[in-house]
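All protein chains but one are shown at their positions in the complex.
Moving on to chain A:
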Amino acid sequence: MSESLDALERRITGLRAEVRRAVKARENSLARSLRGDLRRAEKAWDEAISAEEPVPASHEPEPSLLPIREQVHQALALLGVPAAARLVVAVNDAFFSRALRGPQLTSLRRDEERSFRSDPYARPYYLCAALTDRLSPARGLLADSTWEPERRVLGPLSPRVDFLTSTMRVAEHLTRLPDPSPAALRLLSRMAQNIPGAVESFAPADPAIAIRAARAELEVHHAADTRQRAEVAARASSQLSDVERLFGAATMSTLRGAC
């Protein structure tokens, strides 16, 4: 291969000199045809050199055929707990189409609420809000309306519990994949770094160890969190209307009486 490259380089140098001579002699048509030859030789040289070192296939995300809400639903179904938009995008990046972008999610909850208000229960599921202990929508979290109410409400411990649960779900999903992508492993490593005993400093995380560590910490919080969540969920079902149960109550009305 390198011999043909050498030959091509010699030819290119020769052609350049001839072009210069032709231009000096004002032989325009000859110069033009020589330039054509030169271009062809340079192109052949480009091809020969890139054949020696294959260009890695570009990782352009292929546009997904699913609408955005379906893609978000897919990510939420994998995580199994209310999640922030950033985490939804990260999961989509790691396991699915990699076409989801953060700004696309900003008005999602509002659109879903509008759709539910105009035509309740028309869709099989809605992307709704997680409710705080004052029954107001939690900022920035997305949830699935088909989940049981206890999963869609938050106590003070719930952010941590949900984080541990989602780490376990991501790790479990990784073990099922025959050939997990580097992005997925990176996501797990990043999450596992914040769980004690889940990962050795900067080494990539092992799904099995990450699950064990997350479960160990989860056991500490589980009982208290379940109790708090059940209490909030009971309050939500007795005090709120259908729309509010999914999308949260306005803050002013719920603040009276609470605290």
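Convention: a residue touches a chain if its C-beta (ideal position, glycine included) is under 8 Å from a C-beta of that chain, and two chains touch if they have at least 3 such contacts; residues count from 1.
The working rule: contacts and distances are computed from a predicted model.
Asker: Given the options "Secreted protein", "High-affinity zinc uptake system ATP-binding protein ZnuC", "Cytochrome bc1 complex cytochrome b subunit" or "ABC transmembrane type-1 domain-containing protein", which would UniProt use as the protein name of the unshown chain?
Answerer: "Secreted protein"
Asker: Among A:14, A:36, A:120 or A:156, which residue is in contact with the omitted chain in the full complex?
Answerer: A:156
Asker: Identify the residues of chain A touching the omitted chain, counting contacts across the whole complex.
Answerer: 84, 86-87, 132, 134, 136-139, 156-160, 162-163, 166, 191, 193-194, 196, 217, 220-221, 224, 228, 251-252, 255, 259
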